[in-house]
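Handing you this structure, nothing more for now.
Missing here is one protein chain; the remaining ones are kept as they sit in the complex.
So, subunit A:
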Amino acid sequence: MSYLPTLAPLDIQAHLADQDNKSILRFITCGSVDDGKSTLIGRLLFDAKLVYEDQLANLGRVGAQRSANGDDIDLALLLDGLEAEREQGITIDVAYRYFSTSKRKFIVADTPGHEEYTRNMVTGASTAALAVLLIDSRQGVLSQTRRHSYIASLLGIRHVVLAVNKIDLVGYSQTVFEGIAEDYLHFARELGFQSIKPIPISARYGDNVIANSEKTPWYQGAALLEYLETIDFDRQEAQKPFRFPVQLVMRPDANFRGYAGQIASGKISVGDQVIVAKSGQRTSIRSIVTYDGEVEKAVEGEAVTLVLSDDVEVSRGNMLAAPGARPFVADQFQAHMIWFDPSPMIPGRSYILRTETDSVNATVTALKHQVNINSFVREAAKSLQMNEIGVCNISTQAPIVFDAYKDDRTTGNFIIVDRISNATVGAGMIDFPLRRADNVHWQATDVNKGARSAMKNQRPAVLWFTGLSGSGKSTIANALDKVLHARGKHTYLLDGDNVRHGLNRDLGFTDEDRVENIRRVAEVAKLMADAGLIVLVSFISPFRDERRMARELMEKGEFIEIFVDTPLEECARRDPKGLYEKALAGKITNFTGISSPYEAPENPELHLHTVGHEPISLALKIEEYLDQMTEEK
C-alpha cells in the first residue's frame, strides 16, 4: 500500500489545484520517554512509502552505530537528527515532518518525552490541532502522560489519539488495551478534549499504523493513518471577530502609509469600519494593498497591508479590530503560565512580556496557585520552578491588547523573556483582564514632587546602599545621614533590619521573600522621594534584578546605587551582629554570602572599598557626589 502515485498524473495543473485544496492537519506526538514516538512516525512514513531511498540507506549506515533493535532498521533514527539524540537514544528537540496522502496534508511535530525538554513539547503543541499521545502498554498512564495531556489541553489542542503502543509486548491483549483506555478516559474527563480515540498499536511491527492488524481482530476502529486522514478537526466555528495585530508601519513615501500584519482572525473588506484598539479611535479600511494588486477583501491568516481612511495614531503593537467586538486593553490580567527556565519565576521580579507584536516590561504581582500535574489539584506556591504550570496575575508597564486565549490562540498568548539573558523563560495564555486595572487610576495631586522638594531646597534622591551583611552599609549611611542633616537637608534612613520589624515583618529570607522585601522598600522609597526627601536605603539587596527594578521605579538620575564592597572574610571577621558565626555553624539558612548568593553590582554610581577607610570619609565621598550632581543639574 503506497500513498504516492506511481504514475505521474497527466494534468499536473489539476493535480496541483487538488493538492493545494487539501486540508492540512498539524499534529504532535507526545508521551513519556521510550514510548516509541519517533519510531511511530518513522513507521508511519516508512509504511506509507514516504521515505526516500537514500534516507533509508543512510539510516542503515547510522543505525549500525547504535543497533538498538538488532537487525531491524531503527525507524526512530529517521527523526532523531541530532548527534546527542543518537548518542542518548532520546529525542531532545522537536522535529517537524511533512507528508501528504491522497486525502490530506500533514505537518507532524515529533516532540520530546523527557521532562527536562518540556519546553520543546510546548513549542510543538502551540501550533497543533491534534495530539497523538503514546502510552506504553506495559506501563499504562504515567505522570508524563498526564503532564502532556494537561499541556495539550492548556494550549488549545482539542483532539487526542491515544496510541496504546507496544501492544505486541503484552500479547496483543484486548484487556490491557481496554484497561488503559478506560484509565485515560477517566483521568482526561476534566481536560475538555472534544474527542479521544484509543488505538492499539505496535510501532515496531506496524500494527494498526497504516492498516488494521490481523493480530488485533478485537479492534474494529480505524488504523492511525486512516483516522488522521478523516477526523473532522476543523469544526466550523462561528465567525470570529476581526483582529489585526499591527506588525510594521509602511511608509515608502509621504503619500503612502500602510499597516502591515497578518490577520489573526475574522475577515475584512474595503469600506469596513475598524477601531484602533489602544485609543478606541474609529476609522475604516480605504484599501487592502498586496504585491499582486489591490484586493477587495482578506481573511484570517493572510499577510496584507491595510490603508486606513483617516490619519489615526497606530504603531507596532497596536491592533485594528472589529468595532462591535473589541479586544481587551489592560495592564493587569490573569494568565496560565508555563515556566521553562532553571531559575524560577519569582513574583515581583521584572521581565519582558512579548505578544505577537508588542513588548512591554511586566511583573507577576501574584502567583495564585500552581497546578499539580498528577492530580490537577491547585497548590499554593511562592514561585514556579522549571516545567511547572501556574495561574498568575500579571501587571504590565503599559496596557497591551489581547483576547482570552480560549477565544483566540493568536491574540491571547505571550512569552516571557529574561531581561539579562534574553532567554525565553516562560509562556502564557491569558484568561481575562483584571477589573481593578480599569478602576484604579493614579490620583493626580496638585502639590507635586517639584513643589515639595523646592520648599526643602533640595533635589530628591534615593541612595541605595548594597553589600554583604556586615560590610558597613548602615554605618556609612548613618554617618552620611548626620552630615546631611547638619546641612539642613531633609532625609530619611530606611534600614533593612528596622523595616523587617514592621512593614516587612511577614517576610522571611527565601529568594521569593527577598524579592518582595525589596519591592516594598523600593515602593516606600519612591513615595518618600516623591515627598521631596533624600532617602538612604541600607539593604543587602543581593539580586541584580531587584536593584534594577528599584532603579526603574525612580526618575532618571534619582537612583544612586552605592556598592559597599567589603570582602566576605572581613565581614565575617567584623560580624557586628554575630550572624556569620551562626550561619557558618549552619544555624541560619539562606544567609547571603554563605548559603545564598550575592550578585555584585556591575555599574554602581559609587563603588566604595571599606577596608582601610573610615566610614566618615566614605560618607563625605557620597556627599561630594551629591553636590556634583546638583551642580550639573
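The definition used in the following text is that a residue touches a chain if its C-beta (ideal position, glycine included) is under 8 Å from a C-beta of that chain, and two chains touch if they have at least 3 such contacts; residues count from 1.
Here, contacts and distances are computed from a predicted model.
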Practice task
Just go with whichever of "cytochrome-c oxidase", "Sugar ABC transporter substrate-binding protein", "Sulfate adenylyltransferase subunit 2" or "2-oxoisovalerate dehydrogenase" UniProt uses as the name of the absent chain.
Solution key: "Sulfate adenylyltransferase subunit 2"
Fill in the blank from the handout: Out of A:V170, A:A222, A:M250 or A:L584, only one touches the absent chain, namely A:M250
Practice task
Check the options A:R158, A:R316, A:H336 or A:R551 and report the residue that touches the missing chain.
Solution key: A:R316
Handout entry: Residue of A:Q220, A:N422 or A:N603 touching the missing chain in the full complex
Key = A:N422
Practice task
Against the chain that's been left off, what residues of subunit A make contact? List them.
Solution key: 4-9, 12-13, 15-16, 19-22, 24, 52-55, 61-62, 65, 78-84, 86, 92-98, 105, 107, 119-120, 122-123, 126-127, 234, 247-248, 250, 252, 256, 258, 260-262, 267, 289-292, 299-303, 305, 316, 340, 352, 354-357, 409-410, 413-415, 417, 422-424, 427
